[in-house]
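Structure in C-alpha cells, see below.
A single protein chain has been omitted from the complex, and every remaining protein chain is retained in its original position.
Lettered A, B, C, D and E in written order, each chain numbered from 1.
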C-alpha cells in the first residue's frame, strides 16, 4: 500500500518537475532559473499560503483543535532541536550542531505545500489553520539553536561580544520569510471577515495559480538541491544518515502526537510533515548571521540536499501510510 | 460615514499589503522584493490597465462623456502644476518647484487602480474610458513643468545649453510607462472590434490576475514608500503639509468639475483621484533627465512617501464621501 | 482572401504587442523589459507548451498520424540545413553558412505558439502531438550544422582541436530550452494517465495564463527583434533575401509534405511553421559554443530580426492561405 | 594600459556608450542595477521599477589616448548629470 | 586617490554602508547578486532565493584617510563574517 502511495506521489507534476530540475544537474544541462526569479516564486508561495491559511482560519475561528494543535507544534519546534543537538554532538562541534538542530526544529514551507497538494490529489480534507502552526514553528527553533550555542560555547566564541539577544530575536521573528508568512496570514484572517469581495478577487492569484507556480519553483528546487549533493558527500556518512533518519523519527513522534490531538488524517499528515521537515530558508539566514562559526554547507546540504527531496519524494507517502495505520479515516 | 468608508478601505487586501510592506521597514525586517521583480509588476499593471481600458473604450465608443471628460482631465493636468508651482515657490527654488509641480499635475496609475478596486468592493460602477484620461494626463504636466523651468530660470541654468525641446517632448510622450499604457490602450481598443476571441483569451492574464498582482506590487510600494519617509523629514514641514493638503485641494476641485461634467459616482471618484494623485514613475524619470538641478529626493519623497500612502489609505474613502455629498447616486 | 487573413492576424493582441515593442525601438522610447524577466517568460512558455502538448499526446496516444508526422518533421530538420547551406555558401564562408543553416533547420517555439493562437482565433482544430514534432526538430539541425562545419572546414579550423563530439551532442540534446521542452512534454504525458487531478490543477497556470504571457513576451521580442534590424543592414542584401525567401520555400515544401501525410488544416499549418521558422534560442547558444568562428550577429539577426517577424506577421496567414488551397477543410 | 571605471545613471548610459564609440574604445563592459551614493544624492534599488532606474558601471580597458579623448566627451555628461570616472593602471594577462 | 573593493555578504551590507558613512566616504557604489568562493566557503546563485542571499561588491573611490578609518571599522566585520577588502591606486579621469 505504501509503495502504491509512493508511486502515486512520484507521478504527480510537482514531484516530476522536481526530478526534471535535479536530473538537469546530473546530466549537466545548462537549464537554469536565474536569480531573482526563484525569489519571486518563493515570495509568491509564502504570500499565497499565508493568505489562504488566514482566510480559512478566519472562517474556522480560533476554537476547536486550533489552539491545542498550534501549541503542540510550537512544543515540537522546541523539543526537536534539543534531540537533534544531542545526536549531532556525537560527531560535530557545538556551532554546527546547534545550526543543524535549529534547521530541523523549524519547517520547510515548500514541503508543507507539496503535502497539501498530495492530500488534494488523494481527495483528503485538511484545515487551513495548519498554516498557523507552520508560521509559528519557524522562530522558536531559531531561538533554541542560539540558546544552545550560548550555553555550550560561551568560552569557545572568539571574541567577547557574546550574543546580542535583540538581534537574535529580531532575526528569529522578523526575517523576511517568517514576516511575509505571518503577515499574509493576518491579512487573510482580517479579510475573511471584513473584505469578502477582496478575498474572492484574490482567488485566481493565490489559489488557481498556486499549483503551477509550485511546479515551477520545484523545478528550481530540484536544480538547487542536486547542486548540494556534492557538499553532502563531503559532509560524510554521519550527516547523510542523520538527514534521512531524523525526519523519520520526528515524523513518527509527530504522528503519535497528531493521534493524541485527535486530528483527522489530512491535518495529521501536515502535522507530521511540519515535524519531519527542515528549514533551508529562514534558519540558514538566521544562522549565517548569528552563528557564523557554523559551516553553511552543512546545514544547507542536509536540509536542502537530502531531507527536502527525501520528504517530497518518499517521506510524504510514507507518512500518509503511517497516518492510515494510526488514524482510521472517517468515511 | 466617512470613517466607516475609511475603515472599509483600510481592511481590504491591497491596503493591508501596503501596510505590511511599510511596517517591514519600520520594524527593520529584511523582507525585500529584489529588482527587477517590482518592474515586472509595474509593467504588468500598466499593460493590463491600458488593455482593459482600451477594450471598454472600444465597446463604449468615443461618444457620450468621453471627450468632455478627457478634455477636462488634460486641462487639470495643465492647471494643477501652475497652482502647485505658485505655492511651492514660497519656499523652494525654481528647479525643485517645477519638478514637484509636474509630479502633482501628473497621475499615479497605482492610486487609480486602487481606487478602481475600492469601487468594485463597494459595487459602484465606473467606465473604462477613465483610463484614457489617465493615459493622457501624464505628458502635459511634464511639459508644463519644463516650460516653467525655462521661463523662470533661463538665467539660472549653469550652461548655455538651454532646453532641447525635441528631447523634452520625446521624454514626455515616449517614456516607457506612458508609451506602454497608451500602446496597450490602443491594442485593447483595436482588439475590441477586431479580435473578440483574443480579448477573451487575455482575460485570465489582464483581469483575473490583476487584483493579486496589485496586492503584491503594493507590498513593494509599502516598502519603497516607507524608505522615503526619512527623506521627507529632511524635506521639512512645508513639503509635508504640501503633500497632504495639495491632493485634498486638487481632489475637491476635481470633485466639482466631475459634478459639472455630470459624471456618475464611480467615474467622479476616479476623476478626483486623477487630480489628487502625483506621479512617482514617469515624472521623476523625466525630471531627472531634463531638470537635473532639482533634488530627486524632494519630488520622490513627497509624491511617493506621503501623497501616495495618504491617497491609498485615507484619500480614496474621503473622496468617496465627497462624491456621495456632491453627486446623488442613481439607484 | 490571403489579405483578409493577414489583416485578421495583424489585429490580434499577440501581433499588436509585437509591433508595440518594435515601434518602441524605432521611436526610441526607453521601454525595456530588463533581464531576467524575458527569461521568465521564455521558460514559462516552453514549460507550458511542452506540458500541454504532453497531456494531449497522452490522451491521443502514439498511434494515428503521430509517428509519420514526427518522422517527417525530423527529416525536414535534417534536409533543410543542407539546402540552406548550399545556398548560403554562394556568398558566405563555411562557418557562417553552417551556423545559419542550422538555425533554419531548427524551429522557433514562439512562432509555433503564435500559429497555434492564430488557429484558435480562426476556430481551426489542431493536435497536441505537433508539440512532439517541435521538440524533436531542435537537436538534429544542430548536429547537421556541426557535421557540415567538420566536413568542409577540417583544414580551415585554426587549431587542431577538432570537434569534441561528446560536447556537441550534449549541447544539441541537453541545452536548457530543448531539455525543458522535452522534459515538460514527458511530465504532461505521464501526468495525463497517472495524475488527472494534477493535470487539472495545472490548467490555470499552463493554459489560462498562456495567451497573456505570450503577448507580454512578444512585446519583448518586438524590442529585441527591432534592435537586430541594424545588424541586418550590415549583413547585406543577400541575407535579407535569404531570411524571407527561405522560409517561404521551406513552408511550401512543408505544405506539400503535410498534404502527403494527410494532415488536417490545423496540423498542416503547424507543420509548415515548423519548417519555415528558424531558431534564435537553442541554435545560437549551441553555435556560439561549437562554432565560435561564425559571427553571431549573422545568425541571430537573420533568424530573429527578419524571419521571426516575417513569419509572425505575414507568414502565418500566408501559409494558412496555402493550406486552404492544398487541403480542403472537412466541414 | 589603462582601466577606466565609469559610474553613471542608467539613463545616461546611451550617451556614455556613444562617447566610447566616438573615442574608439577597443571595447567595454557594462554592469547595470548598480546602486550607490554620491556627495549629494543616493540611488537605491527601491526605485529600480520606475523610469528613474539605477546606476550602470562601465569598465573600459584601453590605451591612454582613448582616456584622453573620453575625458573631453564624458566629463560634460558627468558634470551635468552626476557620476564618477576613475583611471587606474592595468596590464593584459 | 584610492580605490577600495569590498566583497561581503549582502546580509552585512547595511553594516558596511554604516561604516562608510561613519568614515565620511565621499560616495560608494554597490553591485548585488555577486557570487563567489573564498578559502572555506562558497556563495552560489542557487541560494539567492533564500534569506541567505548572495554577496555584494562595494566600490569606493576615496582618499587614503578614509581608507584608514574604514580599516578599523570594516575589518572586524570581515573577520567575523568573512569577505575581502582590497585597495588600489586610482585617479579621477
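The definition used in the following text is that contacts are C-beta pairs under 8 Å (C-beta built on N, C-alpha and C of every residue); 3 or more make two chains touch, one makes a residue touch a chain.
Quick caveat: nothing in here was measured; it's all calculated off a predicted structure.
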By the contact definition given up top, give the residues of subunit C that touch the hidden chain. 34-36, 38-39, 41-42, 159, 175-177, 220, 223-224, 227-228, 280-282, 284-286, 288-289, 292, 295-297, 300
Would you write out the residues of subunit E that touch the absent chain, in ascending order? 4-7, 31, 33-39, 45, 55, 57, 67, 70-71, 74-75, 84-89
Could I get the residues of subunit D that touch the absent chain, sorted low to high? 1, 3, 26-33, 59, 61, 88-93
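As a convention for this text, only the chains that are shown with their structure count from here on.
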Just to be sure I understand: going only through chains that touch, what's the smallest number of steps from subunit D to subunit E? 1
What rotation angle takes the CA atoms of subunit B onto those of subunit C? Round to the nearest 5 degrees. 120
Consider the two chain pairs A-B and B-D; indicate the one with the greater count of contacting C-beta pairs. A-B
Farthest-lying chain, centroid of Cα atoms versus that of subunit A: D
Distance between subunit A and subunit B based on Cα centroids, please, to the nearest Å. 41
Interface hub residues of subunit B, defined as touching at least two other chains: 30, 34-36, 39-40, 175-176, 204, 208-209, 285
At least two partner chains per residue is the criterion; list those residues in subunit D. 11, 33, 45, 51
